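Omission of a single protein chain aside, the complex is shown with its protein chains in their original locations.
So, chain A:
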Amino acid sequence: MPADFNWAIGGEAGDGIDSTGKIFAQALSRAGRHVFTSKDFASRIRGGYTAYKVRTSTEKVRSVVDRLDVLVALTPRTIEENLDELHEGSVIIYDGERTTMADVEIPDGMIGLDVPLKSLAEDAGGAIMRNVVALGAACEATNFDIEHLDSSLKKRFGDKGQALVDNNKQAARLGQEYVQEEYSDIEFDYDLETTDNDYVLLNGDEAIGMGAIAAGCKYYAGYPITPATDVMTYLKGRIENFGGHVVQAEDELAAINLALGAARAGARSMTATSGPGIDLMTETFGLVATSETPLVIVDVMRSGPSTGMPTKQEQGDLNMMLYGGHGEIPRFVVAPTTVDECFWKTVEAFNLAEKYQTPVYLAADLAMAVTEQTFEPDAFDMDAVEIDRGKVVDEDTIEDHQTESGGFKPHELTEDGVSPRAFPGTEGGAHMSTGLEHDEQGRRTEDTEMRVKQVDKRNRKVETAREREDFSPREFGNPESDNLVVTWGSNEGTLVEALEFLEEEDIDVRILSVPYLFPRPDLTEEFEAADEVVVVECNATGQFADVVEHDTLQRVKRVNKYNGVQFKADELADDIKETLAPDEGQEVEA
């Protein structure tokens, strides 16, 4: 177990929880510490409970745990909500002068630091800085060098002028000094040491946006929806520097059609949305596939169905991405498993889309999209990015793909299923793309033979990809173990940390994390070699478990979580233990 430390700030939405949490997380990252953040937010802008949690260690951290060492509580509810995670010796920083906090009771065994956040902030130049006062107090309680906080404040407010930065630094100092003076009798246990490492701190949505730019994506059209909006926010203001453009469409129907148009014009093009938006895009998804247009569609999943729980975690759209759309549609479904993989899988998604001229779903989820994590900067090594545009023909090569009368064949029947592609403007390439069944030239046909040939041609791409690409799962744990745990998406990090909890109990497991959901690796051998197979996912019915059962003709056990909250490492370890060796008398699906 890394010697980790857990900190949180909680209050009402509108209290500045997010930005304060981010400032602290960034300070830790700048101090060379690893950080993993998580957000607990309600679907409203003001009012309602919201919290920003930071787990930090000098070693890599990959998940959240059920533990809080220091809590900044701006409302009494913050304490209530986190009672289970607080423990003896936990520090609670609060402002007893705030009317709602006046009668707050600090639970037995915990250390309450009553700090007049608002008055101290006013002394420093404005009540708005009260959260920063709390951060200063937190630095004192954790023996964390406040200069790193200064650097984070400078980054945050630097654009708005030195005076604002100085006021904020002062606010932090006042918080620190207050604790020093008023609580000089307390010896704080925590010691957030710093290292010389340089880390970057970013979330999954940002990594997806960055991956898109790295991959040469020039066009993004989207419609705001939690938790995918940050992809658009990231790209806007950045992609323009690379010759690209972002459009906020009138709805998801327009978004995917705008993106399709740009892709047809030859641009690397992307859209991102969440479940409800995927529903709306599905008709056009079929057109994208039938017209063999390369397009990347990001689904940052949240709790469904319908509007469900927009700010909560779930991996419930797998079936939708695998099977959504009328008729039969070849596609790729790629699921990044970590924030850095959000970057790499986005790059790969563009290559797959263009190499095979298909739509590619990038299956991300809320827990990964809003989670910030620290990485060595070379986890995003731009020199390692490769661009493969597939079979693009130009004026010189187009002749090889024309009919005798000079008609271009954008749907040429090839052995690998991939046809030549001519960007508009290419002389001799004029052709029609359609969602109607078509011949090699793209002209509508209902010819029975041609129908079968074109369906087979499109499906052949999947076989070609299986031969040419490496769809292996990522592997962790003990490769020799009889217990196989399989998962996908953001659960990977949690599972890897759960390993250590399991080891403590002498349970050893082999973990396979599957980033390619279609086409996907054949896990039959792995399943046969194991005594027990457990599939872990954030949905109620076990959508991936169903799929692998079907693939391998073997029943698996399931660990599912669908209350809206991502797995926590310690909890997941318990669940796996329970599933592998269930209590006697309990019935288990074999």
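Note that contacts are C-beta pairs under 8 Å (C-beta built on N, C-alpha and C of every residue); 3 or more make two chains touch, one makes a residue touch a chain; residues count from 1.
Keep this in mind: contacts and distances are computed from a predicted model.
S.K.: Out of "Substrate-binding domain-containing protein", "2-oxoacid:ferredoxin oxidoreductase subunit beta", "Cobalamin biosynthesis protein CobQ" or "glycine dehydrogenase (aminomethyl-transferring)", what name does the UniProt record list for the absent chain?
M.R.: Per the UniProt record, that chain is "2-oxoacid:ferredoxin oxidoreductase subunit beta".
S.K.: Please pick, from A:Pro424, A:Pro479 or A:Pro582, the residue that touches the omitted chain in the full complex.
M.R.: For the chain that is not drawn, the touching residue is A:Pro424.
S.K.: Given the contact definition stated above, which residue among A:Asp66, A:Glu193 or A:Glu250 touches the chain not shown here?
M.R.: A:Glu250
S.K.: Out of A:Thr226, A:Asn319 or A:Thr434, point to the residue that touches the absent chain in the complete complex.
M.R.: A:Thr434
S.K.: Among A:Ala13, A:Val385, A:Ile507 or A:Val565, which one is in touch with the chain left out?
M.R.: Residue touching the chain left out of view: A:Val385.
S.K.: For chain A, which residues touch the unseen chain?
M.R.: So the residues of chain A touching the missing chain come out as 29-30, 198-202, 206, 210, 213-216, 218-219, 221, 238, 241-245, 247, 249-251, 253-255, 257-269, 283-284, 286-287, 291, 377, 380, 382-387, 389, 405, 407, 423-436, 443-444.
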